[in-house]
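As you look at this complex, bear in mind that one protein chain is not there, while each of the others sits in place.
So, chain A:
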Amino acid sequence: METDQVFFTDYSGRNPLLDQMPSYQASLNRGMTAKWRGTRRGRFSSSDSQKGAESSFRRNEAAEEMELLPIYALVQPMAEKRREKRRRLGKGQDLSRWEYWKGNYVFRQMRENAKVLQNHLQLWKKDIRLIEGMFGTGILSYFYFLRFLVMLNLAIFLLMFAFVMLPMIIVPHTSANVTWSQSGGGNCSSYKIGNPRALPNFHEQITDLLSGEGFMERTYLFYGFYNMDKIHFPHFTYNLSLAYLLTTVAYLLFSLIWIVKRSATGFKRSLVQNEDCFQSFCNKIFAGWDFCITNKTTAKLKKSIMLNELRIDLEEERVRQKIAERSRTERLRIYFIRFVLNVFVIGVLAACFYSIYLATSLSQDAEMNKKKVNFLMDLITEYLPSIVITLANFITPVLFSFIINFEDYSPSFEIRFTLMRCVFMRLTSIGVLLLSLWRKITRCDDAFCECGYNPDLYSCWESRVGQEMYKLTIFDFIIIAAVTIFVEFPRKFLVKYCNCQLIKFWGDQEFSIPQNVLQIVYGQTICWIGTFYCPLLPAICTIKYFLMFYIKKTSLLHNCRPSVRPFRASRSTFFFLVVLLIGLILASLPVVISVAQINSSKACGPFMNYTTSWEVLPIAVSQLPDGVQRFLSFLSSETFAASFFVVTFLAMFYVIALARGYKKVISQLREQLTMEGRDRQFLIQRLVIAQRRSKFNPKPPGRSSRSPRSPSYHTSFAYNHPEAMRLADSPPPSSTQV
């Protein structure tokens, strides 16, 4: 009877023999606890005597494998782990390995201490924990992103401060001599400060503070103030203009490296596998629950989100099938609608861009005319471009998300497509603003063309661009704060205390992660552009994002409910960084063009002596020793560039090929796994038959007692695997009666 139980499939439909397979044992020993093994053993207690030999064999193998893991990484209850530790300690001959782990343990402890210290220093630890508990990891990733930007801006500010501001600040306190940048005289070099005022009154000061003009213009805030060329310290000369240029290059490169480093993991993942296409359901079910959630309502919400998401996915699956069955006329109709709507979207975008262009021109013209209407009107004309951009950014996402409903895409593509349109809108609007500014600056009507810019209106055009960026940053912040206080809070209030059906239907504000991320990426892009023209902008942005964290947190905790459309943490982090990267590239474009192409102001700033800002570099290089010069000129030569590109391309192709190879290996392994699974099933079933037969054959009389069971088993088996039956039964045994 005992044996019968061993080989009989248990009620879950699995054969216990499967559990004795080496592959299964390996996974078992890597993981199962003794307790679990205990319950299994309990269930098959009668089989223990049989298993004895095998299990001792596998226990040895298991021990070997266990030795490779540190104790804390064993999947066993505490008591077992303690026993294991004692066993390892007692094992004299294996001391070296034990010592290895012990060393590892000490190392781990050290790392742990460092981590604890780091944790203490981390910004907003408690707030982030709170948000995590209330809203889960999706929204958390937004706040991590915000924190990352605070750190990034702080780092850029420190860079700017250390190499540009600090030397200037300490000069008066040292015995250093200063070579001022000298204007060559002539038309280009007269510097007229924007709005000269003898005795500014209060509201004018406010205007100045908000627009960066008047008294603000001649401060460390703007490019124009940095008019030292070289600082001669007793032992060395500090070339400020060179430092200014190099710091600009450095902060752009530094941001690039940091972002790329952060997005590397996400990128690697998406390069090797595109998970979405074939395990979306598993991800949702197996990794869907956020164990971090501690809030009851959030848990409830999470459940309903889960349900919605599953329904949407199932729906999408059905939609996909429907799309496959779509007729030709239908398809044509949909393509036509999409075409029309895309034309419409382009039209909307063009209208937005044109109004930004108009607003910029208007605002710049008004400034030039220096006509004072009144305080408020002045402020509005000052801020006209910012207002138009913000308005466009408010309206277009709503419009886009409305339009997308008619385009009949799959739900997930809908979200992504709307987002891409919004990204395009946000970032290009900055581009349009800069372009219109650039046109204004470089337009020379008559004799002024010698300067390369319009010196009459823009005697210090860099400062002017800096002011524009400064205004955009300030306005962005004001809008964020204002929306929270004047829109979201009253809305929450209304929804909570008003019984009106319509308002109830409107509901609480949703915290939509993509839109919020876009908002801060937009701010960051401005910051990157502006840092060259307004070196203190990173500091302002640091403060801005710092305050924004609290604003967003308050708004999230009190005014918002999380979005019903879920956003996966991992994917979103990568997505944020990609958008940020696009922003960075877009930001470095105008900076690079203005540094290399547009003539630098002759009336202000560190590059007065040079035609363009870039010129400072070749001149500095020409003063270096001969060998270094030759080396640097080699670095910048075409030969080097070409060979460098070739090498980079080769490396890239290698990496891509490697990734493809891995992809292939993964799919092959998958196939192999499938085949092995089938093989295993097949072999086991054969083995079962063989063993049954060897049990039956020696004692035919026992047959009658088992006969009620065996036929059923055999028939079911024969039904599934006829070839196995044939193999197993090749010499027809007397005992089997099929």
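Assume a residue touches a chain if its C-beta (ideal position, glycine included) is under 8 Å from a C-beta of that chain, and two chains touch if they have at least 3 such contacts; residues count from 1.
Here is the rule we use: contacts and distances are computed from a predicted model.
Enquirer: Quick one: the chain not pictured, UniProt calls it what, "acetyl-CoA C-acyltransferase", "Checkpoint protein", "N-alpha-acetyltransferase 35, NatC auxiliary subunit" or "Calcium and integrin binding 1 (calmyrin)"?
Expert: The UniProt record for the chain left out of view names it "Calcium and integrin binding 1 (calmyrin)".
Enquirer: Can you tell me which of A:I156, A:I293 or A:A603 touches the chain that was removed from the display?
Expert: A:I293
Enquirer: Would you indicate which residue among A:Q122, A:T174 or A:S304 is in contact with the undisplayed chain?
Expert: Only one listed residue reaches the unshown chain, and that is A:S304.
Enquirer: List the chain A residues touching the unshown chain?
Expert: Looking at chain A, the ones touching the missing chain are residues 10, 12-14, 19, 23-24, 27-28, 30-31, 35-36, 39-40, 71-73, 75, 77-79, 81-82, 85, 105, 109, 112, 115-116, 129, 136-137, 266, 269, 273, 275, 278-283, 285-296, 298-300, 303-304, 306-307, 310-311, 314, 317, 568-571, 670, 673-674, 676-678, 680-681.
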